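As you look at this complex, bear in mind that one protein chain is not there, while each of the others sits in place.
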Amino acid sequence: MIEAAPILAIIIPLMGSFLTPLISILTKRYKKERIRDLFVVAIVIVTLLLVLHMLPTVWSGNIIVYRLGNWTPPWGICLAIDGLNILVALIVSGIAALVSIYSLMYMKNDTGLEKYYTLLLLLLASMMGVTLTGDFFNLFVFFEIMSVSAYALVAFRRNWDSIEASIKYMVIGSLGASLVLLGISFTYSLVGSLNIADIAQKISIIGTNPLPPVLILILALLMTGFCIKIAMVPFHAWMPDAYQAAPSAVAALFAAGTTTVGVYVMLRIIYILFGVAALGVMLIVLGSVTMVVGALMALVQRDLKRLLAYSGISQVGYILLGVGFGTALGIEGGLFHLLNNAIYKALLFMCAGAIFYRVGTCNLDELGGLSKNMPITAGLFTIGALAISGVPPFNGFASKWTIYIAGIQAGKAFFTLLAIIVSVLTLAYLLKAINAIFLGQRPKRFENVKEAPMTMIFPMMFLAVLCIVLGVLPSLGIDIVSPAYNALTNQHGYIRAVLGGI
Amino acid sequence: MAGMTLIVKTASRLLSPFVLLFGIYIVLHGHLTPGGGFPGGVIIVAAIVMLLLGYGAEAAKAKFSPLQASVSENIGSLILVATGLLGLFLGFNFMKNAIPLGTTGNLYSAGIIIPLNIGVGIKVAAGLAVILYAMLTAFEEEEK
Amino acid sequence: MNVDYIVAMLMISFGLYCLLIKRNLIKMVIGLEILTFGIHLFLISMGYREGGIAPIVTSTNPASVVATMGVDPLPQALVLTSIVIDVCVTAMLLSLAIYAYKHYKTLDTSELRRLKG
Partner (left out) sequence: MMRRVLAIGLVCAIGALLVFTVSNYLLPFGTFPQRKFENFENQSVAQVYLENAPKAEAGGAGSANVVTSIVWDYRGYDTLGEATILFTAVCGVAMLFRAAKEGD
C-alpha cells in the first residue's frame, strides 16, 4: 500500500534521532522530559508497524526492490527485501520497541538521556539500514554507523569498566571494519560493481566450483571482518566486557539485534553473494568451536551479564552449526534458532537489568534469595533459562531439536553429540545462576528490595509468552522462518528481481 | 584556555574571515570543482579553531556557542533528510534529483546537489565544533 | 609491475603490525590510520587509467574527453565516504583516550587492563 515503506522504515528512526536533540532542548526548558521519551517510543513503534506492513507482500513470495533516486541497479543504490531480510527486520524492530519501552524506567536515574535516546534510535536506524539494503558498500556504511553508536553506548555509564570495554571493542571493531573494506575493494577491483545482485551474477560467471584463490581471499577477509563483529571464538575477547559494561537495555538490544544482523550479513554473503554451499564444513567447525568455548567460559563466570554474554557467544555457534549442515531442515533449524535466540537473550538481559535496577549489582557472589522479593522476575528468568538450555516445552527445545535431527540426517553425529553436551552445560551454568540469584541465603541488605516496575515487567512478560508460544507450537515458528529459508536458497530469484532480467 | 601572543592574535583575526569565506566558496562550488560539503565544512571549522587558539575558548564560544553549534548540526541533518524526502513528495523515490537542473558548468546546476552540499557543510562545521568544545571541557576542568 | 598496489598492501601490513605490537593507545590509533590509508590508496590507484585526467568537466576538458579519458570516479566517492568514517572512529577513540588519560593517567593498554583488576 505505502510504496515507500522500505525507505521509511530506515528514514523515520533516522529523522527521529536528528529531531531528538532539538525536542530535548525544548522539553528541558519546559521540564516535561517524559515527552521526549514517549516520542522515541512512538518512533520505534512506527518503524515496527512499517515492517509489519511489508510482511504480507514479502511472505507471499515477492521481493520488494526500492530504487533510491530512481536509479536502475547496478548504478544506483537499491533496497532489496526478501524473506531473509524481513525476518531480521522484524526481530530487530520488535526487540527495539520492547527495549525502548523497557528503557523508560530502567534509564530513569542516568544523566545525558537525550544522548542515550539519540544513540538508541541511530542504532535502530542503522540496523534497519544494514538489513534492508541491497548494495554492498552501503551495507558497510550502515554497519559502521551501527558500530560507532554501539561503541558510544558501551561507554555510556562512563565508569572504568565501560571506558576500557569501549576502547577494546573499538580497536578490535575498527580492525574488523578495515578488513571488510579491504574485501569490498578487492571485490570491486575484480568484478567492477557494488550491487549485491550484480556481484553475485558476475561471480557466478567466474564460477565458484572450485573457488579461485582470489575469491577465497575475499571471502576470508569478509568472513574475518564479520566474525569479529559477531564475536566468533578467536575474536570474542571484546564481547563479554562490552556486554557487561553496557546498560542492560542496550545489552539486550546488542545480543538480540546486532548479533542477529551480523549473522544475517554472513548468511547473505555466503549464500547470495558467493552462492557457495560448499562452506558448510567451515561453518560447522567454527560453529562448534564457538559453541564449546562459549559454554565452557560461561561456566566459570561470577558476573551475571558476563555469563549471559558468553552464553550468547555459544548460542551463535548453534545457529552456524544448523546452517552449516546445509540440509533444508538444518538451515530452517538455524534460522529458527536465530529467531529464538533473539527472544530469550533479550529476555534474560532484561531480567539481569531488572535485578541490577533494584539491587545495584550483578555479581553472583553477592546476590541471593531474591525469589521472595522479585517473584515475577524470578519466574521470567527461569523461563528464559529453560528456553535457552533447550528444555521442552520452550522455544529453545524446538529449534535445537530441529538442529539435532538435521545433524543426524546429514551424518554429522559427532557434532550433534557435541551440541547436546553443550546444551547440558548451558542448563548447568544457568541453574547455577538461578541458584545464586534467587535461591539460597538472602543477605540482610536485600530485605526491602521490591519487584521491578511495571513498564519493565511488561516487555519481559511479552518475550516470555513468545518463548512459550513458539515452544508449544513449533510449526508456527517454522512457518515464520520458511520464507527466509526460501529466500536463502533462491539466489537466481534474487538476482532476477533486483536486476530486472538484465 | 587563555589566548596566545599578539602575533598569533593579529594573524588569526586577519586570516579567519578569509578562511571562512574560502570554506563557504568550497561548499557552494562542490558540483563544479573538487571539494563539496565535507571539505568545506572542515575549512569553516578551521576559522573557528583559529579564533579559539588565538583568543581562547571564551572568545570562540562568544562567536559560536556550543548550543548554537548543536542546534545547527541538527538543522543541517534535517536539511539533508528533507531534501531527500522532497523527491518522495514530488512523486518519485527517496533522494530523486527532482528539481530543475540548470546548465552544466553554471553555479546553479545539478539540482538537489546544491542544497545537499549546503546542508552537509553546515552539519560538518557545526558537528566538528561540538566535538572541539566537548574535548575542551576535559581540559577546562583540569585548569580549575 | 603493480607498484601502487604493492605499496598499498605493504602499508596495510605495517598498520597491522603497529596495531598488534604497540601498547600505547595513541600509537595504536596511528597504526589504524596507516591501515585505513593503505586501503584508500589501493582503492584510488585501482581506478587509474593510462594517461587519465580528473573526472571534472572544464573548458579544456569537455564532456567527451572526460568520458574516454577520465579516471574511475566511483572509488574516489567511496574513499570520501571512508575518510569520514575513519575520522569519526578516530574522534571517538581519541576522546576515549583523553577521558581515560584524564581519569586514570595512563595510555598503556596493558596497564589499562591491570588497573581493572
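First chain written, first letter: the chains are A, B and C, and each begins at residue 1.
Just so it is clear, contacts are C-beta pairs under 8 Å (C-beta built on N, C-alpha and C of every residue); 3 or more make two chains touch, one makes a residue touch a chain.
Note that this is a predicted model, so its numbers are computed, not measured.
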* Which displayed chains the hidden chain touches across the whole complex -> A, B, C
* Options A:I77, A:M232, A:L364 or A:I478, residue touching the unrepresented chain -> A:I77
* Positions on subunit B where the hidden chain makes contact -> 30-34, 36, 70, 73, 77, 80-81, 84, 94-95, 97, 101-105, 109-113, 116-117, 120, 123-124, 127-128, 130-131, 134-135, 137-138
* Which residue numbers on subunit A touch the omitted chain? -> 14, 17-18, 21, 68-69, 71, 74-77, 111-112, 115-116, 118-119, 122, 125-126, 129, 135, 137-138, 141-142, 144-145, 148-149, 151-152, 155-156, 158, 186, 188-194, 198, 202, 205-207, 212-214, 217
* In the complete complex, which positions of subunit C touch the hidden chain? -> 1-6, 8-10, 12-13, 16-17, 20-21, 42, 45-50, 52, 55-58, 63, 66-67, 70-77, 80-81, 84-85, 87-89, 91-92, 95-96, 99
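The rule is short, and it goes like this: only the chains that are shown with their structure count from here on.
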* Structure fact -> Between B-C and A-C, more C-beta pairs in contact link A-C
* Asked: At what distance in angstrom does the C-alpha mean of subunit B lie from that of subunit A?
  -> 36
* Structure fact -> For the pair subunit B and subunit C, the C-alpha centroid-to-centroid distance in angstrom is 23
* When the centre of a chain is set as the mean of its C-alpha atoms, what distance in Å lies between subunit A and subunit C? -> 29
* To do: Could you check subunit B for residues that touch two or more other chains and list them?
  => none
* Which residues of subunit C are in contact with two or more other chains? -> 99
* Structure fact -> Residue set of subunit C touching subunit B in the complex reads 54, 56-57, 63, 80, 84, 91, 95, 98-99, 102
* Asked: Inside the complex, what are the residues of subunit A that reach subunit B?
  -> 4, 7, 11, 14-15, 18-19, 21-22, 25, 66-70
* Asked: Which of the residues in subunit C come into contact with subunit A in the complex?
  -> 12, 15-16, 19, 25, 28, 32, 35-36, 39, 42-43, 46, 74-75, 78, 81-82, 85, 88-89, 92-93, 96-97, 99-100, 103-104, 109, 112-113, 115-116
